[in-house]
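I have a structure here, written as structure tokens, and I will follow up with some questions on it.
One protein chain omitted, others in place.
The first chain written gets the first letter, and so on, giving A, B and C; residue counts start at 1 in each chain.
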Amino acid sequence: MSTFKPLDPDFEKRVRDSFARQAFMRALGAELLQIVPGEVHIALPHKPDLTQQHGYFHGGVVATIADTAAGYAALTLFPKGTGVLTTEFKINLLRPAEGERLVARGRVIKPGRTLSICQSDVYAENGERESHVATVLLSMICREGIKD
Amino acid sequence: MSTFKPLDPDFEKRVRDSFARQAFMRALGAELLQIVPGEVHIALPHKPDLTQQHGYFHGGVVATIADTAAGYAALTLFPKGTGVLTTEFKINLLRPAEGERLVARGRVIKPGRTLSICQSDVYAENGERESHVATVLLSMICREGIKD
Amino acid sequence: MSTFKPLDPDFEKRVRDSFARQAFMRALGAELLQIVPGEVHIALPHKPDLTQQHGYFHGGVVATIADTAAGYAALTLFPKGTGVLTTEFKINLLRPAEGERLVARGRVIKPGRTLSICQSDVYAENGERESHVATVLLSMICREGIKD
Partner (left out) sequence: MSTFKPLDPDFEKRVRDSFARQAFMRALGAELLQIVPGEVHIALPHKPDLTQQHGYFHGGVVATIADTAAGYAALTLFPKGTGVLTTEFKINLLRPAEGERLVARGRVIKPGRTLSICQSDVYAENGERESHVATVLLSMICREGIKD
């Protein structure tokens, strides 16, 4: 499905290793679902700790996994020896994030040597039903000298 | 300093009660610092659980407290019996969020009956030094029939 | 293709009439290409007046037709007697906007009684080739008492 060619054949291991070092991902309980060139999916099962005052997933939680999925989508296309940093993102919260699990699907829209533009969509799963809870546009910068 | 007149004289209690019901704020360890009409500050002490792969505060954490501070800044100006939801925000991450504590200062730029536009700035504190790590623009919607 | 049901059967005429009243669209030379429920396309032929200092279409021009296409996409789903205003948008400029014609395709992602969230993608056409020059997320508000 993906038409992107990774510069680093070890892109999957690199994403898994970096993800494993993210203490915040562990604290949230997030899991990597899929890693292909230019696209990474992350899941986050519901727990009461992740909610805001109305009982929904906190918007910051939704933003966090959207950001992480997109960052790793960008990283799959970066050359060895570089790391990824988010420079900015914009999120539209479409519906209350209510469900058993959130899934963020991050993908690269426009790869670049310096900046890669990504989009993430976040879905809340309730049994068989899935609702689209957020869409996010993000800019990722490729940095030498930081390790991911 | 503030020139906003709150419609609900109990705005401070309302913010404190709502904040206390946010499980995610508790899980992060966030604290309310200041609540005045149109402006709310939130602090978040560092802990290893909040970091990304390079050891900085995760961008999602930065976004979360920026969002929460701005949401409550908007809520201070809402009439009794209404609640606040974030409809969208945009964050620029200016520097790595490295420090002993993050502070988010959310304020209302343009109050409105339906939409209130807010800005949050997030600072990382290191001893006496403070660095500006993020600036955020946000839209908050006032909803009847949800309780905050 | 569209799964949206318009509340106002005259949605197409409404968009055409409103577009005809937009002096700025006329000044730019923009044309309506397609109007279906929840989706509107606008084209803008190149002219030297529309360029920035490097000879590309100005980013503000790209933003303008993206905004207008999305606003009218939202309007196709609004009830009679209401108007549309943009409350905010975020644009990522993906490539220099160079070509004979720009085409903006605006569509509704999430319709709502108050806010409709839209996405616009802008393409530059060069002969048979089309390049994706911008992607935009927008919030449109439905207002009674203004006429579109």
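Rule of thumb we're sticking to: a contact is a pair of C-beta atoms (placed from the backbone, for glycine too) under 8 Å apart; a residue touches a chain by one contact, two chains touch by 3 or more.
For clarity, every value in this text was computed on a predicted model and none was experimentally measured.
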Sole residue of B:Gln22, B:Gln52 or B:Gln119 that reaches the chain not shown, by the stated touch rule: B:Gln119
Sole contact to the chain not displayed, among B:Lys47, B:Lys110 or B:Lys147: B:Lys110
Missing-partner contacts on subunit A, residue numbers: 87-88, 90, 114-115, 117, 137, 139, 141
Missing-chain contacts mapped onto subunit C: 18-19, 21-24, 26-27, 48-54, 58-61, 63-65, 67-68, 83, 85-93, 96, 146, 148
For subunit B, the residues touching the chain missing from this view: 90, 92, 94-95, 109-110, 117, 119, 132, 135, 137, 139
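In this section, only the chains that are shown with their structure count from here on.
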Rotation angle superposing subunit B onto its copy subunit C by C-alpha atoms, nearest 5 degrees: 180
Length of the line joining the C-alpha centres of subunit A and subunit B, rounded to whole Å: 23
Multi-partner residues of subunit B (at least 2 other chains): 87-88, 90
